[in-house]
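With one protein chain withheld, the remaining protein chains of the complex are depicted in position.
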Amino acid sequence: MFDRPGGALDAEEEEDVWLQIRAEARRAAEEEPVLASYLYSTVLSHRSLEPALAAHIANKLSSPTLLSSHLFELFRDVCLRDAATREAIRADLRVVREKDPACEGYLHCFLNFKGFAAVQSYRVAHALWRQGRHGLAMALQSRMSEVFQVDIHPAARIGKGVMLDHATGVVIGETAVVGDNVSMLHNVTLGGTGAVGGVRHPRVGDGSVIGAGARILGPVRLGENVKVGAGSLVLMDVDDGLTVVGNPARVVRRKADSGPSVPGKDDLNDYV
Amino acid sequence: MFDRPGGALDAEEEEDVWLQIRAEARRAAEEEPVLASYLYSTVLSHRSLEPALAAHIANKLSSPTLLSSHLFELFRDVCLRDAATREAIRADLRVVREKDPACEGYLHCFLNFKGFAAVQSYRVAHALWRQGRHGLAMALQSRMSEVFQVDIHPAARIGKGVMLDHATGVVIGETAVVGDNVSMLHNVTLGGTGAVGGVRHPRVGDGSVIGAGARILGPVRLGENVKVGAGSLVLMDVDDGLTVVGNPARVVRRKADSGPSVPGKDDLNDYV
Partner (left out) sequence: MFDRPGGALDAEEEEDVWLQIRAEARRAAEEEPVLASYLYSTVLSHRSLEPALAAHIANKLSSPTLLSSHLFELFRDVCLRDAATREAIRADLRVVREKDPACEGYLHCFLNFKGFAAVQSYRVAHALWRQGRHGLAMALQSRMSEVFQVDIHPAARIGKGVMLDHATGVVIGETAVVGDNVSMLHNVTLGGTGAVGGVRHPRVGDGSVIGAGARILGPVRLGENVKVGAGSLVLMDVDDGLTVVGNPARVVRRKADSGPSVPGKDDLNDYV
């Protein structure tokens, strides 16, 4: 993860998601006149995905002290400068559309998923953090937590194709690392254990899925394609492909190719 | 549940809750002049409960893109057209007043309980969903989640007399069914297990009580008057009148008329 061989999406791929969002917005505006002016200002009046997203999220995060116009410029500038962020935004949209049975299209995710909006806000805060603009990055973190109830430290490292489903209550700490194509339900914590200094938070491998309310604490490593059951408390490393459940968590199923490890516990496998 | 024999409340019953809210608002405005103009615009300036509720919730959910005036008309029109919704609103108010020791009257619930406001927002979104107005219903779902931190899919079916106490973090999925007089504490999830298609979420019977942070996942059935302990993980059907606790949940107490099933576990019975 985090290496993007061959560089970013080509222009055609970048264009594709945006064209679909526009087409969906045009249909939605015809079907629901109450939403037409909202859809025009949020989607149809923009030339590309980045300024549309910047306007949408600036609108949500703005306050009497963080002006919408400032936020818009910040978001747009980060997106325009950084090809990896542009690619990640599109990967996030694609993943929600593919994985969430309740998602009715790109437009729905773009407009209505606060988990998507929170991740994009984090991406901008993270870019600011890396530029040394810590004060502004932390102001954004705080505002995200108020508005979306998602608290991601701007220094955390998060891959692309990430889905926070429902999203309320997610907390991701300063030294956490989250791979590509990781999905988390609401109320997931990637937290610390009270230790000070160095790596204090988990590292979650590509393709992992973390159930609602699971807490993964301390500098533990979850491998790739790990599943963590809802409400689990994980305090240990977990190898690639394993499923863990419970408080404290234990392994209930080994890698797919080696079959279930705990007879009769197959029913627990899916409740992530 | 969901059948309402004999139709809705008669006009007198409908009037009753509203008269009490007005009387409480007049007293509150006298006692606390700081709140007087708020109480006037929210309660005392209205002729009946429905437009008052519509104005109150429109005010809370409004944003630069979902205008308060549009929301007011939507909420008022749904309430005026649908006798079952009017009855459900009153049943929700009555239940909070009866069950919550911290509730000081109808007015307090009407003004201050975000769980009550979230359920009424869902009722309107559900009516819109049934009219085929999915875009608008999902925009309301999204806004409810930001403002009240309650994420109820508009296609879910929820009975009357429902209380979401404290409410932060409640998630109710698309195919969930919740009976009459069900109470849930904060952070309850009626969620899926990753399955796609068909019924993916729980069915909760009339009179059940679900403790804080409990997660009930998959197409399981909870009978009537079931109690689920705080922090439980429920992955199985539960018969009428049983109490379940733990992660994963197990039965700790049978129906009231058959006495406790697990000696020494009586103390667990109440922590819903």
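Per-chain numbering from 1; labels A and B assigned in written order.
The rule we apply is simple: contacts are C-beta pairs under 8 Å (C-beta built on N, C-alpha and C of every residue); 3 or more make two chains touch, one makes a residue touch a chain.
No experiment lies behind these values; they were computed from the predicted model shown.
Peer 1: Which of these, B:T85, B:T168, B:S208 or B:N225, touches the one chain of the complex that we don't see?
Peer 2: B:T168
Peer 1: Of the residues listed, A:E32, A:E50, A:D92 or A:D151, which one is in contact with the missing chain?
Peer 2: For the chain that is not drawn, the touching residue is A:D151.
Peer 1: Take the complete complex as the reference. Which residues in subunit B touch the chain that isn't displayed?
Peer 2: That gives, for subunit B, the contact residues 28, 31-32, 34-35, 38, 41-42, 59-60, 101-102, 104, 108, 111-114, 147-149, 166-169, 185-187, 209, 212-213, 229-231, 245-247, 267-268, 270-272.
Peer 1: Tell me which stretches of subunit A touch the chain missing from the display.
Peer 2: Residue positions of subunit A that touch the missing chain: 63-66, 70, 74, 133-136, 138-139, 141-142, 145-146, 149, 151, 153, 168-169, 171, 173-174, 187, 189, 191-197, 200, 213, 215, 217-218, 231, 233, 235, 247-248.
Here is the rule we use: only the chains that are shown with their structure count from here on.
Peer 1: Return the distance between the CA-based centres of subunit A and subunit B, expressed in whole Å.
Peer 2: Computed from C-alpha means, the inter-chain centre distance equals 29 Å.
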